[in-house]
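Presented below is the structure to which this report refers.
Note that this complex is displayed minus one protein chain, with the remaining chains in position.
Labels run A, B and C following the written order; every chain starts at residue 1.
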Amino acid sequence: MIYFHNDYHDMCHWKVLEKMTSLHEQPMPGYGEDPCCAQAAQKIRALCGSEDVAVHFLVGGTQTNLTVISAALRPHQAAVGAETAHINVHETGAIEATGHKVIALPSDDGKITAGQVEELVRLHRASADCEHMAQPKLVYISNPTELGTIYTLAELEALSSVCRTYGLYLYADGARLGYGLTAKNNDVSLSDMARLCDAFYIGGTKCGSMFGEAVVIANDALKEDFRYLIKRHGGMLAKGWQLGVQFDALFENDLYFTICAHANRMADRIRYTLQELNVPALAQCTTNQIFPIFSDAFLEELGKDFTFTEMHRVDATHRAVRFCTSWATTEESVDALCSAMRQIAKA
Amino acid sequence: MIYFHNDYHDMCHWKVLEKMTSLHEQPMPGYGEDPCCAQAAQKIRALCGSEDVAVHFLVGGTQTNLTVISAALRPHQAAVGAETAHINVHETGAIEATGHKVIALPSDDGKITAGQVEELVRLHRASADCEHMAQPKLVYISNPTELGTIYTLAELEALSSVCRTYGLYLYADGARLGYGLTAKNNDVSLSDMARLCDAFYIGGTKCGSMFGEAVVIANDALKEDFRYLIKRHGGMLAKGWQLGVQFDALFENDLYFTICAHANRMADRIRYTLQELNVPALAQCTTNQIFPIFSDAFLEELGKDFTFTEMHRVDATHRAVRFCTSWATTEESVDALCSAMRQIAKA
Amino acid sequence: MIYFHNDYHDMCHWKVLEKMTSLHEQPMPGYGEDPCCAQAAQKIRALCGSEDVAVHFLVGGTQTNLTVISAALRPHQAAVGAETAHINVHETGAIEATGHKVIALPSDDGKITAGQVEELVRLHRASADCEHMAQPKLVYISNPTELGTIYTLAELEALSSVCRTYGLYLYADGARLGYGLTAKNNDVSLSDMARLCDAFYIGGTKCGSMFGEAVVIANDALKEDFRYLIKRHGGMLAKGWQLGVQFDALFENDLYFTICAHANRMADRIRYTLQELNVPALAQCTTNQIFPIFSDAFLEELGKDFTFTEMHRVDATHRAVRFCTSWATTEESVDALCSAMRQIAKA
Partner (left out) sequence: MIYFHNDYHDMCHWKVLEKMTSLHEQPMPGYGEDPCCAQAAQKIRALCGSEDVAVHFLVGGTQTNLTVISAALRPHQAAVGAETAHINVHETGAIEATGHKVIALPSDDGKITAGQVEELVRLHRASADCEHMAQPKLVYISNPTELGTIYTLAELEALSSVCRTYGLYLYADGARLGYGLTAKNNDVSLSDMARLCDAFYIGGTKCGSMFGEAVVIANDALKEDFRYLIKRHGGMLAKGWQLGVQFDALFENDLYFTICAHANRMADRIRYTLQELNVPALAQCTTNQIFPIFSDAFLEELGKDFTFTEMHRVDATHRAVRFCTSWATTEESVDALCSAMRQIAKA
């Protein structure tokens, strides 16, 4: 069986593991106040082009989202995201668990626009009984999105500008940020993210580490007492240096970007084959996820040798599925998949 | 100015006030443990055709909704309602404030169907990663709905049956229940509500009292410790007998039904006129709310003498608005409104 | 039976009822945006000596406490109060329900001191792992306290000064504020409260109204979006003018102060008798509550004709109980109680 069903079934890049195990005998201060975290944070600040951003390391994405969002909002305020947003559909109501509504905006490709946000806020403020509705205060985007699409710099600039005009926070979930920043049509850098977002996180779990996400906070209003908030939600790892050391390894010699670019190239090869076979897709994306729509018969055949994730049924005989590549995906695996798809298509 | 903008701009029916003031000199036990509440609860149990339902009195609707729903759900569970549901749009995230997601189902007329609920639950349970999503556990309906429509007995039976099949609770927000139960095409009784719902509330605030809602709990699983939950959310009125005495007055000699039927008749007269003038409406309803769509010019003229509520813009020159009648609406007011509408339409 | 067991078993002062019923036929805007609330708020601002304080009206005390406190705190912050504080023991965890810890300070008389607060905050900040502990941010006091004692102006000044020095909010629960402000040894005025507290509430329910508490917010940081927060917690009364009109009546010709002073005088007469009889008390207080310690035998006899509240057992044969007076307590009732106590003591 060859695995394409997600991007977290492999442990981590060997350089990450090597760096972590090299510290096996080294006593370390607890709770993230150690030299590994300090050094990784310094590298991240450098890549963000700012000494002023705060950097914290958390174990996982849901934990990170709920901690940042609940840190940013007053009780009556809501997060706004695409209806496909991870916080809206795949976190078991973790944001609501902190007391906040998620306002879902329609979206075909996983992205939301500055125009949608502006209209929502204007309608809210124009309403005579606005205090009877949750107040939109934070815009949540994923980059890449849950459908593998990415924001252009112009789109991000527009979103950031609307948020600043109306006093909203812009927060980006970067669970797969590495794949986004290295996609071939991407024009956004880490320093753009830090300049345009109030906060975002750089995903480790799905981009080469064992676990861990690095939160970058650019807006001073969100920095205060952030460690209390991590602890309050159970997100403060006792041996927090394990988070720092992994990001330290990922940002040594651009490893993070190199391995994510590799995954994108692997995905591109699958995309070429799908194009060649005229297979439709849920979304046009350029990152490490691919969402083709196949017939049930095709998938039954393909499923004999390859794993993928079920998305949803499209019609009586077709389903959308997901294929993921990662730092660990080999050319051989991709060749095998592409050739199998050509074979089944031909049959 | 003649007022049609809502059904709570008048204090209360005079019989309610009279009964309350008659007790001015009477010392009473606190927190709802008084003879007024006991007597009102007894009348409600009789109307529900069950000695087993628990009855509690709370001050307002949002308070009631959040108390019942948070009493029913475990932390990871969600309430399901129409996208127009009051809990989804007009309670400032009060349900989310208790930690629970509101799952919104599409609806044109404010109602949801047994089929929608069944599909949602089946999809949830069929999902390989269902624990990554909030679990649907309680179905919230309003009867009448926010668009003035009512559920038929058959629709309620179907919803109740699906809920019981799948282990969900059915809860009905009856802020305007009196108008629903007395609508001319209604075939649902209070005892049907008590038989088919796990809990519901009988609205007082919008149906003749100064304030107050009567919660009826039919399902034993929701009865335990309910007074703790009222208190925890700040809903336990020190002089709680004031709630009981009002419902006692409302359920004396069918006053509740008489005055709501009057409001519906007044609304019907407005509806006839609108029909006569071929005015379209947001929804076809038979209760005390009417949602016509008028031109801006028409509304500007009408707004000189009559109040109504803005709903939303329908197109460049038309808006949907809301007219409400109540126990306090007089025939003279309705005549004046109808005649003004005819005049403006003719001009 | 003559009732001394609490100060909310009577409906309201007749002038409050008269003013409310006089508006029976008057249509009113909803949700507190009416002329009654505006006028009552204006009177309260005048008494507070400030045009800048925000005034809101809520139905009950627990609702008010949880709304103000959750409006003031970020998620990781705690309220600090006496171990006897109402929020700590008698609100079913309503503050915790909003996500915040209540830090309890020891207290014999229901009061806490500036020194206690300062020590707590200094210890917290000096701790190497302060982010592992809830952060003290709001000081909750009751004036009068749950034991009927009151703060002197000097004590309030000291508390306020410590709070400002360390960036904490000072919030006063004034459920019985009228009794405190008119106690014979009181030197605090409403304008002192407004000057020294960041927020406080003026109790109506226990001081002459049917229901209702008036929140006064002096600190700008707590004013923003407060109506959203009232609504989110289910505290926004549809016919909110009923709250305003009651406070309007209470602050007409000093009614609030006159009737509370009467209650204190009635309590003083009981206190003289207790002193005369050498009855010990839980606390030395000058307001409308009295906490004597009697033998079980004495209470059995007294309980035949008079009601009181059980506090707790003091030793094998003695219990502390509570007597309350109110605006509605007559001289005849007090005479009857005092004479009964003398009789039983003599026997």
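Heads up, the rule we're going with is that a contact is a pair of C-beta atoms (placed from the backbone, for glycine too) under 8 Å apart; a residue touches a chain by one contact, two chains touch by 3 or more.
Keep in mind it's a predicted model, so treat the numbers as computed, not measured.
Trainee: Can you say which of C:Asp10, C:Asp34, C:Glu118 or C:Glu131 touches the chain missing from this structure?
Mentor: The single option touching the absent chain is C:Glu131.
Trainee: Specify the residue from the set A:Ala41, A:Ala97, A:Leu250 or A:Met266 that touches the hidden chain.
Mentor: A:Ala97
Trainee: Which of these, B:Ser70, B:Ser160, B:Thr286 or B:Thr329, touches the one chain of the complex that we don't see?
Mentor: Result: among the candidates, B:Ser70 touches the missing chain.
Trainee: Need a quick check: the contact residues on subunit C for the chain that isn't drawn.
Mentor: 75-76, 78, 89-93, 96-102, 128-129, 131-135, 310
Trainee: For the chain that got dropped from the picture, name the residues of subunit A it touches.
Mentor: 3, 6, 8-12, 14, 17, 21, 23-30, 59-67, 91-94, 97-98, 205-206, 210-211, 228, 231-239, 242
Trainee: Tell me, which residues in subunit B touch the chain that this view leaves out?
Mentor: 31, 70-71, 74-76, 98-99, 129-132, 134-135, 225, 227-232, 236
Everything below uses one rule, namely that only the chains that are shown with their structure count from here on.
Trainee: With chain centres defined as C-alpha means, what is the inter-centre distance between subunit A and subunit B in Å?
Mentor: 41
Trainee: Roughly how far is subunit B from subunit C, centre to centre by C-alpha average, rounded to an integer in Å?
Mentor: Here the centre of subunit C sits 34 Å away from the centre of subunit B.
Trainee: Out of subunit C, which residues touch more than one other chain, so two or more?
Mentor: Answer for subunit C, listing residues that touch two or more other chains: 98, 228, 231-232, 236.
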